[in-house]
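The other protein chains are all here in position, but one chain of the complex has been omitted.
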Amino acid sequence: MIFLLQKTLIFTIPLLIVALAGVFAERSGIINIALDGIMIFGAFVGALGALLLRGNPFFVDHNQLTFILAMLIAAAAGGLFSLLLSFSAIKLKADQTIGGTALNMLAPAIALFIIKVFFSKDMLEMQMAPDSTGKMTDFGFVILNDDLGPVGSVFFDKAYISTFICVALFVVLSILIYKTKTGHHLRACGEHPHAAASVGINVNRMRYLGTTVSGCLAGLGGYVYIATVANGTASGAVAGMGFLALAIMIFGNWKPLGIALGSLLFGFLKCLGVIYSQISIPINGQDVYFLRDLDLPMYFYNLIPYVAVLVVLAFTSKRSRAPKAEGIPYDKSARESR
Amino acid sequence: MKTADKKNTAVSVKADKTWISSVVASIICILGGLLVGFIILILLAVFDQDIPISEAFTGVVTVLGGPFSAGNTNDILFQLGNMLFMSAPLIMTGLSVAISFKTGLFNIGAPGQYLMGAMGALLVALSIPTDVVPSWIVWILALLTGTVLGALWGMIPGFFKARFNVNEVIVCIMTNWIAANVVSWVFKATGDNFINYAETKVNFIRKTASNGVATATFGLDKVFGGSYMDISIFLVSIVAVILYVVLNKTTFGYELKASGFNKNASKYAGMNEKRNIILSMAIAGGLAAAGAALWCLNGSQDFKWDTYMTLPADGFNGIPAALLASNNPIGVIFASVFLKYIAVGGSNLAAQTSFNEYVSPLIVAVIIYFSGISKLLRDFLVKKLEPRMFDRDSKDRKRRPGRKVPIAAQNSGEGGEEK
Partner (left out) sequence: MDNNAAAERNIRTDIPYAIEMSHITKEFPGIIANDDITLQLRRGEIHALLGENGAGKSTLMSVLFGLYQPEKGKIFKDGKEVKINNPNDANELGIGMVHQHFKLVEVFSVLDNIILGTEPTKMGFVSEKAARKRVMELSNSYGLNVDPDALVEDITVGMQQRTEILKMLYRNNNILIFDEPTAVLTPQEIAELIQIIKGLAREGKSILFISHKLTEIMEVADRCTVLRKGKYVGTVNIADTTKEELSNMMVGRDVKFVVDKEEAKPSDVVFEVDHLTVKSKIHKKNAVNDVSFKVRRGEIVCIAGIDGNGQSELVYAITGLEKPEPGSKIVLDGEDVTKKSVRYRNTHGMSHIPEDRHKHGLVLDYTLEQNTVLQRYFEKEFQKSGFIRFGRVREYSELLIDKYDIRSGMGPVTIVKNMSGGNQQKIIIGREMDREHDLLIAVQPTRGLDVGAIEFIHENIVALRDSGKAVLLVSLELEEVMNLSDRILVMYEGEIVGELDPRKTNPQELGLYMSGAKRDKAGADHAEGGERQ
């Protein structure tokens, strides 16, 4: 059970942070369908950064520091990459869905192209390396401790430092978007850009800001995903996690609390598909692997989260309320029609 | 009345020229993509000591040459044949995306529909013994089954959109991954009958030729240096022409396009907008699936059944094909062949230089990026080429100052005495 919750948390974190990424873009008025691509790009650059850093023994000794630095690199890469989207959407007033699709195709193409050219492989693997004491280190856990009690184990045993960082980031950014002047302005731009402009808010700047924050978070989420879920392998794909995050954002009604809930739910379902065969409940002192014993193929567990998204969207579509101006290029001289 | 006629025919001829703007816009997008690809090759050559700068130039020439970079005549013919064969499924997914765009929907679910089509076609083509049923009937049945399965699969996002107003992009993506798992599941469960143990390719399904089912080639495969070439490219071209006629000449096409341009107006006009959404997605799904079926039914293709982690690239590449063609079905033929041309160029690049085949998807991605602004580009070009179209009619006011007499009085007879 503790194992299941640990794993759920690990799957939840990237979804949580990437769904929040979606909120920042869409609340400013830009549809960010490119979350998946930005995750791929962030993961790739982050992994590249981590590999380069670990070429230096200092960073092998300080693997947590390396992890954090790689997250920063991934965030920066995601932010830069998202500029492609914001530039086409804001400056060129291009169709945002098409622009996002282009980014989704561009990211794996760039990643695979470069990986192949420089590493002659189809994926980038971050392997363990011996540190100065000869111990093998990876980019991994903070604490390995079995004596933390049930609650402590869920959160701290075999925990990644990214989990704490992302949760803190999620809380802080959620407060910022509601309570600060900038957050106020950003949300106004997604709802009624002309109203925002009429009181002197620079709509385009806010939209650049929203999309860039979105890109940073998605890039970071991408790296966290490959580091914690995908065994440290950047392969030009994140198994549709970006789209799942997008769906969670819609499910959460573009609000942090709903997103937190949705991420937990889908994190749980997603991890179920991976570890169902290892889940056991003790019956009469014996561990019973009831899901494994059901003898359903893994494909069944794999498709549960996607089916769940459909069911949930069907039921929540009525109360769903997207930012009013999302997807509509802002044209300051255009007359509004009602 | 007569003078008006004259004026209007002259005008309509002019209006038809707007397609030129579309073509020019597409070419600009393509050039943009190629330019970026070229820059990336040069940058790589600059950064990587092992690659001489000159190789970047060779690289561009190789990509641009497509199959013609292959070397000797036989290789060129072979690659040309394969290119044309590979174009057929891409044309179909391109048409799939194009018709959804025309209805105002974004069918990014073509990969899932493609997988369902492949599954349907393979199950039928390999299950019915050809010593009992003539193989050409099996071929047709297989194609139909795949198409219907894909159409049903395409209806799912259509239904969600019409019934619950859920964004079709999300539903399409979800159905893609569901399809990937379903297909793997089905073949896992029934595997022993279909998996290619004979050639010890356990990740793949048997070739349909093993059951004697294969698309007619009329010797074209031999003409094209023993390639996979068959008649599928001609079949799909006919489909494209039919689709063009349906969209532009029929009441059904009029309805679909009206729904796409303005959902509310189509509702107001009494069109069944929800039915049209579902129908359009079903057609889109059927087209993508038929493309996949044609690919499988070639007879010599390896279909990877354990596909739950990957989606077929041709499904996604239908998007650039449609965008490049401005959603014109005839244009989709040329756009798709072009994309495959570049892809063949990419694999020649990998074979002949230090670069690799991923440069092709890179160029394609950049082309889509530019396609996003192609509508603007097109409008701009139309404005340049057709300044008259944008004349505000305010000028005409001076020409015809007097107001007309109310006319309802004149035709009171028609309507009033109807009942």
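Quick notes on this structure:
Each chain gets a letter, A and B, in the order it is written, and its residues are counted from 1.
Basically, a residue touches a chain if its C-beta (ideal position, glycine included) is under 8 Å from a C-beta of that chain, and two chains touch if they have at least 3 such contacts.
Quantities reported herein were computed from a predicted structural model and do not represent experimental measurements.
Checked against the full complex, the one of A:A77, A:I98, A:A196 or A:L313 touching the unshown chain is A:A196. Within the set B:K188, B:K201, B:K267 or B:K304, the residue that contacts the chain not displayed is B:K267. Residue positions on chain B in contact with the hidden chain: 1, 4-5, 7-8, 11-12, 14-15, 249-252, 254-255, 257-258, 261-262, 264-272, 388-394, 396-397, 400, 403-404, 406-409, 411-412, 414-416, 418-419, in rising order.
Within the complete assembly, residues 179-181, 184-185, 187-188, 191-192, 194-201, 324, 332-333, 335-338 of chain A touch the chain that is not shown.
Here is the rule we use: only the chains that are shown with their structure count from here on.
With each centre defined as the average position of its C-alpha atoms, the distance from chain A to chain B rounds to 31 Å. Residue ranges of chain B in contact with chain A, taken from their complex: 40, 44, 48, 106, 108, 156, 160, 163-167, 169-171, 173-178, 181-182, 184-185, 188-189, 308-310, 316, 319-320, 323, 354-356, 358-359, 361-362, 364-366, 368-369, 371-373, 375-376.
Taken together, the chain A residues at the contact with chain B in this complex read 33, 84, 88, 92-99, 101-103, 105-106, 108-110, 112-113, 116-118, 237, 239-240, 243, 246-247, 250, 297, 299-300, 302-303, 306-307, 309-310, 313-314, 317-318.
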